[in-house]
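One chain of protein is taken out of this complex; the other chains stay put.
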Amino acid sequence: MERYERPVALRRELHRHPEPAWCEYWTTSRIVEEVERIGVDELLVGPEILAADARMAVPDEDTLGEWHDRARAAGAREDVLEQCAGGFTGALATVERGDGPTVALRVDIDALPITESTAATHAPAEGGFRSGNEGYMHACGHDAHAAIGVGVLEAVAESEFPGTVHVLFQPAEEVIGGASAVAEAGVLDDVDHLLSVHVGLDHPTGEVVAGVNGFLAVRQFEAAFRGESAHAGGHPAAGRDAVQALATAVQNLHAIRRHEDGATRVNAGVVSGGTATNIVPESATIEGEVRGETTRLMEYMSERADSVVEHAAGMHDCESAMETVAEAPSAESDAELADVVYAVAEGVDGVERVLHSAPLGGSEDATYLMDRVQENGGRASYVGIGTNHPGGHHTPTFDVDERSLAIGVDVLAGAIERL
Amino acid sequence: MERYERPVALRRELHRHPEPAWCEYWTTSRIVEEVERIGVDELLVGPEILAADARMAVPDEDTLGEWHDRARAAGAREDVLEQCAGGFTGALATVERGDGPTVALRVDIDALPITESTAATHAPAEGGFRSGNEGYMHACGHDAHAAIGVGVLEAVAESEFPGTVHVLFQPAEEVIGGASAVAEAGVLDDVDHLLSVHVGLDHPTGEVVAGVNGFLAVRQFEAAFRGESAHAGGHPAAGRDAVQALATAVQNLHAIRRHEDGATRVNAGVVSGGTATNIVPESATIEGEVRGETTRLMEYMSERADSVVEHAAGMHDCESAMETVAEAPSAESDAELADVVYAVAEGVDGVERVLHSAPLGGSEDATYLMDRVQENGGRASYVGIGTNHPGGHHTPTFDVDERSLAIGVDVLAGAIERL
Amino acid sequence: MERYERPVALRRELHRHPEPAWCEYWTTSRIVEEVERIGVDELLVGPEILAADARMAVPDEDTLGEWHDRARAAGAREDVLEQCAGGFTGALATVERGDGPTVALRVDIDALPITESTAATHAPAEGGFRSGNEGYMHACGHDAHAAIGVGVLEAVAESEFPGTVHVLFQPAEEVIGGASAVAEAGVLDDVDHLLSVHVGLDHPTGEVVAGVNGFLAVRQFEAAFRGESAHAGGHPAAGRDAVQALATAVQNLHAIRRHEDGATRVNAGVVSGGTATNIVPESATIEGEVRGETTRLMEYMSERADSVVEHAAGMHDCESAMETVAEAPSAESDAELADVVYAVAEGVDGVERVLHSAPLGGSEDATYLMDRVQENGGRASYVGIGTNHPGGHHTPTFDVDERSLAIGVDVLAGAIERL
Partner (left out) sequence: MERYERPVALRRELHRHPEPAWCEYWTTSRIVEEVERIGVDELLVGPEILAADARMAVPDEDTLGEWHDRARAAGAREDVLEQCAGGFTGALATVERGDGPTVALRVDIDALPITESTAATHAPAEGGFRSGNEGYMHACGHDAHAAIGVGVLEAVAESEFPGTVHVLFQPAEEVIGGASAVAEAGVLDDVDHLLSVHVGLDHPTGEVVAGVNGFLAVRQFEAAFRGESAHAGGHPAAGRDAVQALATAVQNLHAIRRHEDGATRVNAGVVSGGTATNIVPESATIEGEVRGETTRLMEYMSERADSVVEHAAGMHDCESAMETVAEAPSAESDAELADVVYAVAEGVDGVERVLHSAPLGGSEDATYLMDRVQENGGRASYVGIGTNHPGGHHTPTFDVDERSLAIGVDVLAGAIERL
């Protein structure tokens, strides 16, 4: 049946074209094509749905330009490329039908800087739709999310739903960078019910979580250390070593004391420093993050991290600068909205088990949108669609069970029609 | 007088075109032009003077190719580019006059990955001959060395010296990678007297060191750590963190115990690791070095460094690999040869003070050549030509006092003629 | 009323005489006096209730001897001192009335190596019952526990309860060292219902927790590092530095990765090493602990700690030994037994709020007894009696609100009579 085949085909196509945060040029172009095929009442692209200043963790011009070129080479539409230039990606498709409620579905569309597995046991490798952008991969299922988004849009466009439906194809979730820009743009300020969706999360195919909770608040930071270079053989004591400062900081970031009030996290995800083997390193950088089960716990970690970076620098006679790259609060799914999802999911073909709630154990910038809608008096729920995934999220062998795409479309479109 | 102007002009031209180790394509081409202008009995280029397997720290094909292209764009000769392709740079010019002794002068020609100062007080910036290869710089005076080498060649070619004179324009000294390849090629095996030269070394203009000593033996290494990636928020304990291993290693490399037998050094010059802020880093690398006042002290540091890397990895459940990138022994200048330099230098115009000996406090792959010549029964001396340098070696404001070029030519040509 | 005054007076007397784990000689003697005053059917002391081999974390002979002498000087009974010699402290008092159920109440009696506050705002200092054993303190309320135990014994002895009641005055809880010895001795193997009690735990006076949960499994360890001494000035490299190993271990113990499955803890509680400022330290020791929300999480931490200690030693060319000093599993209160406590507590004078459950957030060797009783088919509940405490547990200003003693007696005696 086309209804089930189309999302799978689209997901595979997107899987072959992973693009990192703010560089989803080809992806946006491909989504625009699908939305135009379906036909909607309004389609906003890139800068029309993003508050420029609220975008976080935007890469430098060179990187943006390189992916822009790559998208053109891969066949992206010129008009979309022009609209999105400078890292303004993503789209918002709207179907307006009258006085019914306004419902939004948010899906995210970006990929990760991970080299995809080439193992024969890895279905995309075996099936010929492995990443064509070497070093990048849809290792978190956003390809499936985008395909589900298109599927839901098509379903509600064909339905008799009496209200307004937005489907938001959000950029830059992986860097916690896109949702705040959408929230600040105000394009979801009229929403009564916000649904977000994520596949997998260690739930198997056939399992649905009506309202995910347990979002970790997060702060992503860049810590820069600056010392002074010198010849490492001839003048070791004339140097002030930024890499020693970095090493001291990494050790002590992980040694921030555990907190009795709940879960915390810390990661020094990317480090770099120095220029040559025989030169005392003048500069070094940590791209890291801290998280907390609550916003307060994240702030505890964050304050300690500030102190660690400052003192690690001071200890090695270096200067430091600590910048927040991205941040997201924690959030809660509304039980009332989750109840609707729960009821619908129980009747969907292929669903074997529905959970009212389950913890995410990670961070998500969807929390910005959830908080925004809730502050405006609306309700929000974050829906989990189980999928058997051989490797964990963010690993080279991650994959989705494509049967879950139809389930996702049915649960979400069904819930929207029920509202 | 042309004799003093030409080296200065050449040095400035070379200063504008810094090329890193094994990438001295343009530089070699330019030197070949000068040698041909002077006229010699034999000129060997690139592969003719290098034992391919003994080259150390050769960059990857892409980097070599990029500099090859850049040299062509800067006007390097096609025939030289062809000869040098694949990182076979450098040249050996020989003047043969009969039964006299065989003397060699070794100068090095590579530059460093340092961004040159743009300050008005920095003469190359002010004088319009600042680096044209942004990010790279002649920050150790090898531009002056090459110019002195050409000057000496011209002087002895015009002299009545009765023996054989080689001038070796050696590549890749900064990575301790070139001299062993020249030594292994055997092209200096007939040498009775080997002179090497270095400007500066914290000696002012007018000061000459007849026989530098205190070479630090060195081992440059690359330590690679491999763990396992995982989502830093959702599955922190499923990851094995290569950056934690790196940080533990850096801290403990610097904490290797000082040795009662003499000076030691350690540097973690370049570090990198991880792929994304929210992924537990799977791999990380340290490019570092250890040194010792004697080869035994270097080996002490080296064994301890091996142990630190292995245990830092084990502590964080990672694997590690430790590779030697380059190595150089210590060496001693021969007092008898230094005596000749001393006697000549005292009579050179502009020389105010001559020292029999002074310590280098760094490492040099010239020691491979010195050891080779001495093993074959010849003598070697490493000559220091003082020059006022505003910034230290290997810093963005390093510069040479160009008056020292003529002094260098006079001292070295004079010493050769005296032998 | 005597019923309320007696426990307060006894608690103050015990507060003046804090004794650390396995050294509760005076305390046991004083409890024996109270039990004899009340009159019971059986009284077992020290070795009669302890499996010698299952005692954990027993101090050395000198320490035991010193506290034995001190107890004698403080007026302990000679017969009790003799029975308890060698670190066999504690007592079990039994009232037997017939065919009713067998119920046990477990209270712990040891103090901590903390110097008590002398501040005027600290009630024991102001009231004249501050610690007389300088450097030691009842900073966790075990003085109150012992007083409650005596109060409950007196109440049930006077009641018409038709079964058997044991009150266990358990030694060495603070070192997680006593309960396993009692469990192994088998003296509670006939118990149908086991109640344990703790005051405070951040619950205010008037609050009662019917069944505490959230016990952290714990392993206490001693890590010993051995290197080689040398003169730090003359032969630094001849030494192998156990304190460097210790420092590396402490840093990396705290840096053990957080776990997604729940709370973990790590502490390097006591460290020592070295003999003189100018000697490279030959030996060093960490007395530390790891904990986990589940026994599996504790084991995760424990395995990582083993690895950290081993590799920290190896990195500094030292040997290491890792010994388990004490261990306790996690445990769960039985809801059915907690329900009885809940029902009784609601009717007790002074009780304002009863919670079915609340997390402990720490470790307790009562879990050994709870597990033992549950394995034998009985039920166990750990009862929290709220008390306003100005300082936190294990701090110099910890104190209890003495109104909570009567509440504790009433709740526990009431629950026993209801069973």
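Quick notes on this one:
As written, the chain order gives the labels A, B and C, with residue 1 at the start of each chain.
Note that in this section contacts are C-beta pairs under 8 Å (C-beta built on N, C-alpha and C of every residue); 3 or more make two chains touch, one makes a residue touch a chain.
Not measured: the values here are computed from a predicted model.
By the touch rule given at the top, the unshown chain touches A, B, C in the complete complex. Per the touch definition above, the residue from C:A71, C:C84, C:V199 or C:V218 contacting the chain not shown is C:V218.
Listed residues A:T102, A:Q244 or A:T285: the one in touch with the omitted chain is A:Q244.
Screening B:N133, B:T264 or B:T367 for touch with the missing chain picks out B:T264. Remark: the residues of chain B touching the chain excluded from display are 251-252, 254-255, 257-258, 260, 263-266, 361. Listed by residue number, the positions of chain A touching the unshown chain are 234-239, 241, 244, 248, 251-252, 255, 257-261, 300, 304, 307-308, 310-312, 314-317.
Contacts to the hidden chain, counted on chain C, fall at residues 112-114, 174-175, 201-202, 216, 218, 220, 229-236, 238, 243-244, 246-251, 254, 265, 267-281, 284, 287-289, 291, 325, 360-363, 392-396.
In this text, only the chains that are shown with their structure count from here on.
Because chain A and chain B share one sequence, their contact can be compared position by position; here over half of the interface residue numbers appear on both sides. Central chain by Cα centroid: A, whose mean Cα position is closest to the mean of all protein Cα atoms. Computed centre separation for the pair chain A/chain B is 47 angstrom, with centres defined by C-alpha atoms.
Note: centroid distance chain B to chain C, computed from Cα atoms, is 66 Å.
Residue positions of chain C touching 2 or more other chains, listed in rising order: 251-252, 255, 257-258, 260.
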